[in-house]
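Excluded from the complex is one protein chain; the other protein chains are retained at their positions.
Going in written order, the chains are labelled A and B, and every chain counts its residues from 1.
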Amino acid sequence: MLHKPKTARWPGYCCIFITIAFLTLFLALPLTIVFTEAFRGGIAAYIAAITEPDARAAIFLTLLASAVSVPMNVLFGLAAAWALTKFEFRGKSLLLTLIDLPFAIPPVIAGFLFILFLGTNGVFGPWLQSADIKIIFAVPGILIATLFITFPFVARELIPLMQEQGQDEEQAAISLGASGLKTFWHITLPNIKWALLYGAILCNARAMGEFGAVSVVSGHIRGATTTMPLHIEILYNEYNFAAAFAVASLLTLLALVTLVIKSALEWRLKREKRLSAEEPAAEEGVIP
Amino acid sequence: MSIEVQNISKSFGRFKALRDVSLRVDSGELVALLGPSGSGKTTLLRIIAGLDAPDPGPNARVLLSDEDVADRSAGSRRVGFVFQHYALFRHMTVFENIAFGMRVRPRAERPDKAAIREKVTQLLRLIQLENLGSRYPSQLSGGQRQRVALARALAIEPRVLLLDEPFGALDARVRQDLRKWLRRLHEEIHVTSVFVTHDQEEALELANRVVVMNEGRIEQIGTPDEVFHQPTTEFVMKFLGNVNLFHGRVESGKAVFGPWRIQASGGASKEGAPARLFVRPHDLDILRESDGSPVAPAVVRRIQSAGPHVKVELEMQTGETLLVELTHERHKILQPEVGEQVLVSLRNVRIFTEDYAI
Partner (left out) sequence: MALRHRRQHFLPGFGLTLGYTVLYLSLLVLFPVAVLGFKALSLDASVYLNVLTDPRTLAAFKLTFGAAFAGAFLNLVFGFVVAWTLVRYPFPGRRVVDALVDLPFALPTAVSGIALTTLFARTGLVGRILEPLGIQIAFAPAGVVVALTFIGLPFAVRTLQPAIEDLDPEYEEAALSLGASRLRIFISVIFPSLKPAMLTGFALSLARALGEYGSVVFISGNMPLRTEIISLLIMGKLEQFDYAGATALATLTLLLSFLILLAINIVQWRFSHKARQAD
């Protein structure tokens, strides 16, 4: 890859310069701003901003959204990937396309879908009302909207990988007498664990940070139906910038941690791919 | 333990992989399923293993040790299956791979740890990889992987051993060695084995019996000697080794090919029916003068004497090309030259007319 022709070096320097300048402006500066603004009022104000009851409620709700959507979508991703990669059936490509659908729907419209579906005037509205279940403008609505937005993340990571790995190993395990569950647990899962974690990390990041869809179904009741991003919006619109950035800094830390784990996992996945694609070792110890 | 399949058909969509195949493999045999790709040999193997289900049919049956296993899942058939690309578990060591089949048994039937260790060690010795138990598949050579796959299949003490293109992915030299080794292994443990191959040499060298398959049907079943020397169909003749082909006709009960008139022994075919004569290159001889037997004139076009035989390419008067294989001794006596006019005589031929073979 590092074949440097012995011609002029300026194009390289130019590219590096543009890259650094562009990324500084667009990535490094916003990142710095979050922390400088967060601590503008001092450490005490910072701590107060992230520990006041409304902030704590928002943090709790955000964690809840993630705690619901990550396991649910991991389960879905595993089921979908198993069905789609281990079997042949009609309608498979349609199903694959539909799984990606939530990515193609703008978050605000996604939130609106659930108002139409489950809101007071929605399809199930009268029924939900008579059963005294409130979903829209309440916590369940937020959870459902988050589930929708993060729906494809795990499945998308697993499907191509499992497709590539084929089903030889599973077949071998079954022919050796392993049950379906044991085959999944001992053979499939170890082979996909890094991709699964990767998908879960992305799913988690999105679940904690989702704004548009959640904003539509939340109703913005302070301390009750506001997630961290919504809490940030409220604070920001009240010109309480330092507090807004204080809460934002927590989400930024989460993003940075996500990036670190993500690139570590990418490195691992790449290495595993290389390992499995590797030619067999040279023949040795051939039988006399 | 014997294997028997009866009236098995299998289609994938519109493609018919197997058409009404029946076959019996007796206990202790080593049988080769030989055929070109798409002939259905791997499908048949997978159906025996329970990895694929045959098309349902009133008489379709798969029997292991004369017991119908139609309702038995692959896992409970106790069939050792060696996959074409080995399908070793990449995240497990060689030891764990071999132990897998024992470790996943239900608790009541599972051997204890020491027994498993004992068994794996014994198998590692058998495949001569005693020191590589802690390696991962990615650290092994192709031949080593192949042997680990075999040991893993043997670990469940299978009733029968099925091998899908066991040497397909290996290079020529390793292939030779492994072939010999597998032959010896079979003599030692004597488990009923069926392997799939598209390499005729492999099938003839290794198997007690060869099943030649083509387009989902069995063309011939026989010992290596039988299928090579007494092929019953054109396909078998052509698939097993080089062959020269002449086109002729039936005339008054005899098949006529240029100067050769060959008595059709079993029941005469229709007058004028097309006939085809097949002759192996080593069943042709080159003569300078006629020895009384029917001969045809030809011109020597090419001589290639490197190798176990001398290959001589002849051009007949009709323009057809003939390949003749001479022994080196015969070649020394004859000393044919390129461009020389010679005579060709036949020894052992097989003739196929529309409806029967001589």
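Simple rule for what comes next: contacts are C-beta pairs under 8 Å (C-beta built on N, C-alpha and C of every residue); 3 or more make two chains touch, one makes a residue touch a chain.
Predicted model, so just to flag it, every value in this text is computed and none were measured.
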Absent-chain contact - pick from A:165, A:191, A:225 or A:252:
A:252
So one chain is hidden, and I want to know which residue out of A:67, A:108 or A:221 touches that hidden chain in the complete assembly.
A:108
Taking the full complex into account, what residues of chain A touch the chain not shown?
1-3, 5, 7-8, 11-12, 15-16, 18-20, 22-23, 25-31, 33-34, 37, 75-76, 78-80, 82-84, 86-87, 89-91, 94-95, 98-99, 101-109, 112-117, 121-123, 144, 147-148, 151, 167, 170-171, 174, 179-180, 183-184, 205, 208-212, 215-216, 228-230, 232-233, 236, 241, 244-245, 248, 251-252, 255-256, 258-260, 262-263
Those residues of chain B which, in the complete complex, touch the missing chain:
50-53, 56, 74
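Simple rule for what comes next: only the chains that are shown with their structure count from here on.
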In the complex with chain B, residue positions of chain A that touch it
168-169, 171-179, 182, 186-187, 190-191, 275-276, 278, 280-287
Within the complex, chain A is touched by chain B residues 49-51, 73-76, 78-81, 83, 85, 87-91, 100-101, 104-105, 128-129, 138-145, 152-153, 155-156, 171, 173-174, 177-178, 180-181
